[in-house]
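Reading through the structure tokens given below for one structure.
Note that one protein chain of the assembly has been removed; the remaining protein chains are unaltered in position.
Let's look at subunit A:
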């Protein structure tokens, strides 16, 4: 039994149907465009939790001057998806309130759409579009600080343009999109099993999250059943990935306020976790364990060792928050208000730190894990994002304990084959969405990936309004968004 309903509609019906779904508590999780023999197809995936509901609206567009009514005024994420599709396929969102380029790199030739029917090989770089039109803030004492895209540390490329007065940020523009790899295109016409290695590499620190979302989508499309122990092992792996990433973030946040002793200590714990990962799966970053139709686990993690690690983390968190200067730096820094977090469609710990109650482990379960209450905070500041991580570490260890201990779980029965499938997984950053479409010969026709970073990036400048420049690295780390997962 599939929880996904599919309706074929015409473009003119789209705004009303979308408004109806959004009003009914759905959020837009994904918009996938695809090429047809003639023209283009669009699939809008709306999802809601408790109970799990997924509604897909499909429509077809002509090959000549394809355009679609914009939903940007109904939903902020929709506007971002539409700009992405416009830049990659050339499908114009009509009446879009903010029609600037998003994914399009300024070296791409004019009129060249990398996902379009006649894209061909990647063209040589030119400078046809010119520099990005940054909004210039004017006024007495306003100056600009451009940072990146090449940074001093080992981080991914992103350009940040601060307009500041003194040290106070008036406006921040994050210009990303320097790492377009064409990964969605690489999926095309592969066997579903061969797509796994790509899915694992969408974002290096989220290999389980993306691999699992991909496998769930493929399994739905091909109606492949997965045994209960295998689904349970997947849930364990997902929590192991959350553990090592959250622990790393706790240390990095302390390091950004120059409290480096805790950074060294979390480094020690991270190494313990990576070794557990290697024992459990044979790979320190958990690659190769989740695969379509099943899970390959060498042995389950030892709950006692994880409990000891949990106590260790608890102590580190207490030391950090008991330090007056650290607490002062975290508290009230870069507040993301609840309304903004909800309107922007943020996901994961960023959303939950601002009071948005959403977690795919409860809302879109691939395995019934019993009573599960996601950690929730309402502060919306760096402190809340720090505490959410600390609480999720404890929750993950308890969950692994329960799953390895053999608590009763239930697996929803597989649906009939439908040539398309959707995977929703609560990765450590937030809800990951994959949607696959199969060709008649059972190869992949189209894979669309949405990393939570895609929806969370716009929240960073909002949270930073009227923060001070030297706090930016700390705030950025508290969001810790992926560049690679954002720019596919």
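Remarks
One rule holds for everything that comes next: a contact is a pair of C-beta atoms (placed from the backbone, for glycine too) under 8 Å apart; a residue touches a chain by one contact, two chains touch by 3 or more; residues count from 1.
Heads up, the rule we're going with is that contacts and distances are computed from a predicted model.
Note on the omitted subunit: UniProt lists it as "Formate hydrogenlyase", one of the names in "NitT/TauT family transport system ATP-binding protein", "Formate hydrogenlyase", "ABC transporter permease subunit" or "Cytochrome b". Set against the missing chain, the residues A:135, A:193 or A:264 yield one that touches it, A:264. When the whole complex is considered, the residue among A:51, A:97, A:133 or A:153 that touches the unshown chain is A:153. Across A:56, A:230 or A:471, the residue that sits in touch with the chain not pictured is A:471. The missing chain, though absent from the display, is touched by one residue of A:16, A:95 or A:167; that residue is A:167.
One chain of the complex is left out; on subunit A, the residues touching it are 143-147, 151-153, 167, 254, 256-261, 264-265, 268, 323, 325-326, 328-329, 468-474.
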